[in-house]
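Yeah, one chain of the complex is gone here, protein chain that is, but the others are all in their spots.
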Amino acid sequence: MQVKKTTLAEAASLVSDGDVVALQNMATQAAPMAMVRELIRQQRRELGLVCLVGGIALDWLAAAGCMNRFTGNAVSMEQFGLAQHYRHAVEDGRICMEELSETALLARLGAGARNLPFLPTRGMIGTDLIDINENLTMLEDPFGGPPVVACRALVPDVALIHCHRADRHGNVQYEPTALWPDVGIMPKAARRVIVTTEQIVDSDVLRANPDRTVLPGFMVDAVVEVPWGAHPTSFNPLYGYDAALHLAWVAAAGSDNDVAAFLESYVYGPDDHEAYLAAVGGAERMAALARWEAG
Amino acid sequence: MQVKKTTLAEAASLVSDGDVVALQNMATQAAPMAMVRELIRQQRRELGLVCLVGGIALDWLAAAGCMNRFTGNAVSMEQFGLAQHYRHAVEDGRICMEELSETALLARLGAGARNLPFLPTRGMIGTDLIDINENLTMLEDPFGGPPVVACRALVPDVALIHCHRADRHGNVQYEPTALWPDVGIMPKAARRVIVTTEQIVDSDVLRANPDRTVLPGFMVDAVVEVPWGAHPTSFNPLYGYDAALHLAWVAAAGSDNDVAAFLESYVYGPDDHEAYLAAVGGAERMAALARWEAG
Amino acid sequence: MGTPAYLDSPPAGDWTVDELMIAVLASCFSDGDQACNGMASFLPVAAFQLAKLTHAPDLVWLAGAVGLEPRPGPIPASTLEAPLWRDALMYVEQYGDFWTLALNGRWLQKFCVGAAQLDRFGNANNSVIGGDFHAPKVRLPGTAGLADMGSLDKRLYYWNPNHNPRSLVAKVDFVSCAGYLGGGDERERLGLSGGPELVVTNLCVLDFEPDSKHMRLRSVHPDVTLEQVLEATGFEPVLPPGDVPTTPEPTAEQVRLIREVIDPHGMRHREFRRR
Partner (left out) sequence: MGTPAYLDSPPAGDWTVDELMIAVLASCFSDGDQACNGMASFLPVAAFQLAKLTHAPDLVWLAGAVGLEPRPGPIPASTLEAPLWRDALMYVEQYGDFWTLALNGRWLQKFCVGAAQLDRFGNANNSVIGGDFHAPKVRLPGTAGLADMGSLDKRLYYWNPNHNPRSLVAKVDFVSCAGYLGGGDERERLGLSGGPELVVTNLCVLDFEPDSKHMRLRSVHPDVTLEQVLEATGFEPVLPPGDVPTTPEPTAEQVRLIREVIDPHGMRHREFRRR
C-alpha cells in the first residue's frame, strides 16, 4: 500500500487559494484545528468552507481573512455564543453564506460522493431558503407523489478530518465510532482528503477492529500524526473542549488589537504543534481536558 | 421502555397473508431462518418477499407455496447453485420477480425509510430492466446534468432480521458490525420489524458498546431469542453455513416426494427450535459450524 | 407501591419561571413519543427528563440527537457534547440514522424549537435580521435542523425565555423554519402536515387558533398580567373568550426533581438574559 504519512506543512500544500474546503466540525466538537492553524499560517486566501456547524475554526479563518464563502447549516460556538468575526464578515458582505438545512447539506454532499447530479429532501419546503439558492429547486415526483427539493451535488476540493487513529497508508479509524455526518460523507464527496490523527499505528492495530475503519487508505491523500489535534474543540472520548481558550477568544473579539495578539500567541507564534500545546497550557492542561474537567 | 420480547409463534402473527416481507439474506448468509420456518409452518400465503440476494430461505418459501412475488437483486445459493423451486415458480408464472440492480433496490428502500417519493441512481441505464418496471423511470436532472433513474419508494409491511444480541426492549446489536444493507436500511423502511437474536441480554450489556447498536427499540415490534437462528445459513462471526443441509436440499429438489420429506423433517416436523436443532445434528453439529468447519 | 409523588404533589410555592416553563414543556411529551434536542437546549432537556421521571417513563430521549436513553447525570454546560449522552444504549450516527429517522414521519413526531424570531403564524427565523440575505443587519447562527423539522410533518413546540417585541414579531424577517406560513391552510396546500402546537415563554403560553392559525394566548403565568404580555408581544395575539386562564404552577415534586436531580448546577438559567 502507498504511504500517505506526511507533515502538517506538506499536507496543507494540498489546499490551494480559492479551494472549497470541507471541514469536520460540530460547534465545539471535533474540528481538525491543527490543520486549520496551518492553513492560517500559510495565509490561504478566498477559501470556501463547508461545515455542518462551524465553530471557533471558522471564526479564526474569518478573522485571519482566509475565507470568502461558507456552505453549511449554522455557525455557532454553542455556549460560547456566536462566531463574531464570521458574523460580522457576513454582515459586511466579505463572506457569502449558503445556508442549508441539515438534510439539504447531506443531500448535496451525498450526491457529490455518489456522482449523482442531485439528491432530494423534503426538508425546507415553505421556507425562504429555497428561492434564494441556485443549488436548490423544487422537483415534481415522477411517480405522482409529493414534490421534493432537489439539492445539487457538491464536490469539495478537499476535506479535512481528524480521527482517533490511522496507519501510514491513510486507513482511518474512529473510536468508538464516527458520530457526525462530516465523517460519514464529506471525505467521500471531496476530491482530496487530508487526515490528522491522534495517533499513527501499525496496520495490524487496525486489523484487530476492522469495523472501526471508516475510510480506506486509497481515498486519503495525506495523514499527519497530531496528538490533541482537535484542541481547543473536544474530541470524544479522548478530551473535552477547552472552555478557557474559547472564552479568551470571545473576550478578544471586540478589539482588533486583542484579536491580533490572540492569533499571534496561539496561531502565528508557535513554531509547531508542540509549541502550540505549550502555549495553551502544556501537559497539565491536556491532562485536565482528558478528564473533561475544563469544560 | 416497552417490552417487545415474545415467541416465534407470536411474532409470526405480525405477518399477514399478502404482506410484503423484507428478509435479511445474502446468498448463504445471515437469514432469519427460524422465523422463515415459523411462517412456513403457519402456512402464510401470497407473501411478497424482498431480499438483496435470496438463498435457501426463498427456495423453502417458494417450495412451500408461501410467496407469489419477489423484489430483489438475485436469488442464488452461491456454491450450492440456483434456488430451483424459486426458479421454476418464476418460469411457471407462479412467482413474479421484480429484478433490480443493487443501487436501485437500496434507492427504493432508502426512499421508503426516508418518506421520500423516490431516490435516484445512475445504475441500470441502458439495460432492459427499466422499461419493464413501473417502479423505475428516467428523470432529467433539474440542474442540467445527466439524467438519472428515479426509483420509487418501497415500504415493506414487515422486515425480518436476525442479530447477535438484543435487549428485551428491542434494541439491536450486531457484532462486529452490520455488513449488509438489509440491516442498514430494510428495517428502517418497513412498517413493522421482527427481530430474532442469538441472545437476549440486559440493557447494560448494550450500554457497554453503544456504537454496536444498529436499531433503537422503538423501531422494533417483536424480539425473540433464537440461538443458531440463522442456521443453515452462516452468521458471521459465530458460525458458518451448513453445507450438508444445503446439499441435502439441493439433492431433494428433483423429486416432489423428496422435497416433502425434507420439509417434514426440518420445517413442519420439529415441534420447536430445539427440536429443529436436534434434527439437523444437535450440539455436536453446531460446535463444528461454530468452528466454520462444515462449509 | 403507593401513588407516585408527582401525582399528588401540591403546587410548589417557591417555583421560578424556568421551572414553570420546564413543567409546561414536559406536559407536551408522553409515553411512546421520541424526543431529541440540539445545541443550547437546557429547557427541553430538563423537560424530557422531568417527563420521564413523572408521567412519561416510556418517553424515548435521543440526547443531543446522538445518545439513545443515556443515564441522566446533572445537565452539563453543553446539550450537544458527549457528557450529555454518555452511557447511552445506542450512538445514533447522524447521516444514516438520525435524519433517516427524522425524515420518516413515524418517529420524532414532536420537536422543540428555539429561535431568535417567531411570528404570529408560528414561522421561525434563525437566519438573518434586517437588510438583504447576503448583507444582513444581523447574521444569526443559521437554521441547522430547524428548516427540516418545520417541513417534515412534526408538531413543533417553541420555547422562548426572553419574550419581547423583537423575538415575538408580526412577521419574521426570513422564514428559516416553516410554521403556518401565511396562516389558514397555506401549510396544508404545500402538502405539509403537523406544524406549531404551542409556544412557551417566560410570560405566558400560546397556541394557534385552529382556522386562521394565528397565535392565541392560552394562559398567562402567575404574577404576570395580560397587559405585560401584550406589551411584550410584537403583534396582537388572539385572546381566549372570557378571562385569560393562569398557567398552572409546577408542583413541589416537579420543582424538587428539577433542582435536585435533573439540573442541580442550574444550567437552565443560562437561557435567561438578565433584564
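Every chain is named by a letter (A, B and C) in the order it is written, and numbering of its residues begins at 1.
Assume a contact is a pair of C-beta atoms (placed from the backbone, for glycine too) under 8 Å apart; a residue touches a chain by one contact, two chains touch by 3 or more.
Nothing here was measured: the structure is a model prediction, and the numbers come from that model.
Among A:Q2, A:S16 or A:S255, only A:Q2 touches the chain left out of the display.
Shown as candidates are B:A9, B:C96 or B:A251; the residue that touches the absent chain is B:C96. Residue-level contact of chain A with the missing chain is found at 1-2, 113-116, 167, 171, 184, 188, 203, 206-207, 210-211, 213-214, 216-219.
The set of chain B residues touching the chain not shown comprises 26-29, 53, 72-76, 78-79, 82, 86-88, 90-93, 96-97, 99-104, 106, 110, 121-129, 132, 146-147, 176-181, 184-185, 234, 236-237, 240-241, 243, 292, 295.
The rule is short, and it goes like this: only the chains that are shown with their structure count from here on.
In this structure, the chain pairs B-C and A-C differ in their number of contacting C-beta pairs, and the larger number is found at A-C.
Note on chain placement: the centre of chain B and the centre of chain C lie 41 Å apart, centres being C-alpha means.
Chain centres here are Cα means. That of chain A falls 29 Å from that of chain C.
Shown for chain C are the residues that touch two or more other chains, namely 91, 96, 99, 103, 152.
In chain A, the residues touching two or more other chains are 121-122, 146, 176-177.
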